[in-house]
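A single protein chain has been omitted from the complex, and every remaining protein chain is retained in its original position.
In this document, chain identifiers A and B correspond to the written order of the chains, with residue numbering beginning at 1 in each.
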Amino acid sequence: MSATAVTSAPPPSAAAPSAPAWRSSGALGLGIATLWLSIIVLLPLSAVVVRSLDGGLGAFWDAVSSRQAVAALRFTVLVSLATAAVNVVGGTLIAWVLVRDRFPGKKVVNALIDLPFALPTIVAGLTLLTLYGPRSPFGINIAFTQAAVLLALLFVTLPFVIRSVQPVLIELDREMEEAALSLGARNATIFRRIVLPNLVPAILSGAALAFARAVGEFGSIVLISGNIPFRTQVSSVYVFKLIESDAPTSAAAVATVLLLVSLAVLLGIRALGHWGARHDR
Amino acid sequence: MTVDRRWRISLRVLALGYLALLLLVPVGLIFFRTFEHGVMGVWESITTPAAIHAFWLTIEVTAIAVPLNTLFGIVMAIALARGNWRGKGLVNALIDLPFAVSPVVIGLSLILVYGVNGWLGGALADAGIQVIFSVPGIVLATIFVSLPFVVREVTPVLREIGDEQEQAAATLGAGGWTTFRRITLPAIRWGVAYGVILSVARCIGEFGAVSVVSGKISGQTETLTLLVEKRFANFDLAGAYAASALLALIALGTLLAMTMIKPRREEGDA
Partner (left out) sequence: MISVTGVTKRFGDYTALDDVSLEVPDGSLTALLGPSGSGKSTLLRIIGGLESPDAGRVVIHGEDQTSVAPQRRGIGFVFQHYAAFKHMTVRDNVAFGLTVRKRPKAEVAAKVDELLEIVGLAGYQKRYPSQLSGGQRQRMALARALAVEPKVLLLDEPFGALDAKVRADLREWLRKLHEEVHVTTLLVTHDQEEAMSIADQIAVMDHSRIEQVGTPRELYDRPETPFVMRFLGPVTQLGEALVRPHDIALSVDARPGSFEAQVARVVHLGFEVRAELVLGDGEEIAVQLTRGEADELEIAVGDIVHVRSTVLPRALAGGAAREPEPDALSA
């Protein structure tokens, strides 16, 4: 997946004259496509919000403010923030090495970055459990700990910051760095004052995408975390438990909160896209 | 800035070390553990009736979801890149939702609409159609999660290449459909291909949403990913690894296809 695909706001100068040829059939096509989008996505998601109120505002509030719900949400947000933070550092580092360094096998490594996009989350969870759980060949057992959740999230969110930063790094005007060199700056200064400021929007978008993904992640966590309430239970698993206990309204309430978080992050990413392009001309 | 040698090596070691521990070693281990006790056991494990059914169910669901979303993706991409219509910004934002919403919430949302007590579920049940705990539910969930891929890959390609060629075709007498078939489609084919590959990978790998809606009835509504979980829950580790290895193999194949097509899609028309 191109991580940048979500972040790119349409270029401001994209005048899009509609080709006269397709106008009528085009409008029909667009209508059907929008209908498709509505039925597949909008309808179900609105059901979550609407039906969360099935039992009234009181029941909604009870479900959302229960101790377990709050604990799950708190843990989810914290561990997702941690994931984003680690990715900011690790992802930028890896993107740097992939763009600026040369070594045998670099192309293979570059391709493997997308593995978490291609691999089913349950398989990811199983392999991490195998490696860092009770039967670990390294003797490292962190199963059923909060660290395990972080680990799983780092796996599935690996590509986001990397793929967001790479194109910006590739496009970066090397002459800016040479100009700074000629003006007397050392490498550390150049990185800090020239390269990094230009990478910040991309890093933040990637981090926001990673955060959004981490907040909702389920498959990779469900095996390794043990889902211990108040310790390693994330909101998505909590919702799952509510569904299984036949409490769909409560589940919908907690899910609505999660939806709001997702929406906020999505809007933030769009704003970041605009902000990042402010100096481009 | 030319980084001096010591820094360059250290950065490289750090980066590659992180990747190895997080990515390579785990995946490598799956294959190792799978074939630890020989190939025959593995083969038997993935050819049980449940496994075969799971495999074909996964394929079937993917084969329905991907073409539909591809069609949607192309139409929507053209509308987004070429048109100026009311609500365009809103729709553009909505398309990203499947990326940002938790799979469990997706599953829940489908239950709330199509479940027995759902908005449409009751009416559908009267008509004899069961969605939740049945294949249609799985299909709907899979369509949901893989919806944005083709749109998101094709729209930038369309923007890049501009519509001059299409205008030229119009002046030469080509009608809308001909222009689309002979000018637009060839120009976007690699973007479409890449989007399709990403969609396929997503469909095959979906777990959370399907976990909620399928009921996991073995031999009926169990996909490959659900099979992995079930086997693990039943302490059939070898079986879980075998199914995982199969999925990992498919994932690697997807990765290969992605790597080959990625450079092509930027050319517009290879």
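The definition used in the following text is that a contact is a pair of C-beta atoms (placed from the backbone, for glycine too) under 8 Å apart; a residue touches a chain by one contact, two chains touch by 3 or more.
Computed from a predicted model, the values in this text were never measured in an experiment.
Shown chains touched by the hidden one, complex as a whole: A. Touch with the chain that is not drawn comes from one residue among A:28, A:50 or A:176, which is A:176. Contacts to the hidden chain, counted on chain A, fall at residues 173, 175-176, 178-186, 189, 193-194, 197-198, 278-281.
Methods note: only the chains that are shown with their structure count from here on.
Separation between the centroids of chain A and chain B, computed from CA atoms only, is 16 Å. Across the complex, chain B is touched by residues 1-2, 5-6, 8, 10-11, 14, 16-22, 25-26, 29-30, 32-34, 36-37, 40-45, 47-48, 51, 90, 93-94, 96-98, 100-101, 103, 109, 111-124, 126-128, 130-131, 137, 151, 154-155, 158, 177, 180-181, 187, 190-191, 195, 209, 212-213, 215-219, 222-223, 235-237, 239-240, 243, 248, 251-252, 255, 258-259, 262-263, 265-267, 270 of chain A.
Residue ranges of chain B in contact with chain A, taken from their complex: 1, 3-4, 7-8, 11-12, 14-16, 18-19, 22-27, 29-30, 33, 68, 72, 75-76, 78-85, 91-113, 115, 117-119, 140, 143-144, 147, 149, 152-153, 155-156, 159, 163, 166-167, 169-170, 174-177, 179-180, 198, 201, 204-208, 211-212, 224-225, 228-229, 232, 240-241, 244, 247-248, 251-252, 254-256, 258-259.
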